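Of the protein chains in this complex, one is absent; all others appear in place.
Let's look at chain A:
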Amino acid sequence: MARVRESAIIAAPVEEVWHWLRDFNSHAAWHPAIASSEIEGGVPADTVGAVRAFTLTDGGFLREQLLALDDDARELSYCLIEAPLPLHGYVATIRLLPVTDGGQTFWEWSSEFSPPPDRAAELTALVANDIYRAGMRALERHLRRDDPARIRVQRAPMPAPTPMPVAVASGQSARAVVMTAHGGPEVLEIREITAPDPGPGEVRIAQSHIGVNFIDIYCRTGYFDLLTPPGVPGMEAAGVVDSIGAGVAHLSPGDRVAYACAPTGAYASSRTMAADLVVRIPDWLDSAHAAAGLLKGITAGFLLHDVHRLQRGENVVVHAAAGGVGTLLTQWAGALGAEVIATVSDEAKAQVASANGARAVAIGRGAEFLDTVQRLTDGRGADVVFDAIGRDSFANSIAALATRGHLVSFGQASGDIGAREIGPLSSKSLTLSRPNYGHYIADRAMMTMQADRLFAAIEAGRVTIPDPVLTPLEQVAQVHDDLEHGRTTGAIVLTA
């Protein structure tokens, strides 16, 4: 049995939305998939038992019967009698509820049916997206047309695909950030470069959005040996494929894609690179959020599933829980049923961590943090600590852990952790992990698995990529300075 449930907030009073929906024959007026409809036998459209016979814009013919209509509950149910698709036993329900403090309407549209097993995913998506989501948005537009003053706050529309540049034999000129030496933000310069035509196994991407990550700072300072200057830093971007080399089967020109991997070279408006680790972005995810969330989201994903196999009910500490990875770790760990104790550096970030679903938030990582962990775990300590702070937090991360606890040290924003004795770990039988992002996206199969897991988590609402701060590529030095000094919250994306 397949179940579909879609819901939306419609910017119109519930009476008005119900006025349209209770008319079982009105859908031809507002649903984009329906060309024409009539009630059989000429009975009134609110007669329970009435059958609507209708034709889709693609020519398909369907008949549906009204099973229940309830003006008090503002709910109706109907079933399919005849359809061109195998939606066996399809019964759908629409219900409306008022949002009393905003004057809008909550609309839920759900159904159950028995598709052939091999077509379940396809038919479920078709019903959810093409019939329900599209229909809900269309009726809202229809109502707004009646009243142009009514404007609904909604997410930014999906940007139109970037027009495909005409391929030129000698490569594509591009603006890029070139790192002239290891050092401070001043070593980053804007220059014109050429993105060569893709060779075998390569792809060239017209990049609209470039993700900025803390690893870019390590690359710039030379802490990680990722790039020998001069060269282009950056490991994450999203855009549109403009051409592919021989042997690339999983991408086509025009595909919206993103990547988050070595080697560096992302800080550019166009880039040619190995196609292996480049993934297609789902239609529902815009390029800015893909560039903001792919590296951080995959990081959160493998930390919670592969480095530590998080169990429901575990007590989890997330340091820097308002930061890029910290935000996603906090949300995802909470969605997996863990109790998250967050640490942040100030009150504003505490509110972000709280909104991410942290059960408790400590400001700072000192005595108050340790007290919070003790109190919330009945003195046992945390099962796992996710620590990208490094030097300044290492000792208290160890102190916060329960017996047999797990310290996952995946960064060092405050400085190198330095040499440590492993002997003291035995006082609580602790496990220490020191994962490297590259080893968890080592080939196309791993990258695809990680990206699919992230996209599924976003789609299911387990994680929400925060709206990134969009900054022009030219301001990269200031962005690095802010990120390095903890003056940012959430993700930063450069626009090319």
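In the analysis below, a contact is a pair of C-beta atoms (placed from the backbone, for glycine too) under 8 Å apart; a residue touches a chain by one contact, two chains touch by 3 or more; residues count from 1.
Convention: contacts and distances are computed from a predicted model.
Trainee: Given that one chain of this complex has been left out, which of "Oxidoreductase subunit alpha", "RNA polymerase sigma factor", "ABC transporter permease" or "SRPBCC family protein" is its protein name according to UniProt?
Mentor: "SRPBCC family protein"
Trainee: Please identify which residue in A:Gly171, A:Gly357 or A:Pro435 touches the non-displayed chain.
Mentor: From the options A:Gly171, A:Gly357 or A:Pro435, the contact with the absent chain belongs to A:Gly357.
Trainee: Among A:Glu16, A:Glu108 or A:Asp481, which residue is in touch with the absent chain?
Mentor: A:Glu108
Trainee: Identify the residue among A:Ile190, A:Ala335 or A:Ile363 that touches the chain left out of the display.
Mentor: The missing chain is touched by A:Ala335.
Trainee: Touching the missing chain, which residues of chain A?
Mentor: Listed in rising order, the touching residues are 5-9, 97-102, 104, 106, 108, 133, 136-137, 154-155, 331, 334-335, 351-352, 354-357, 359, 461-462, 464.
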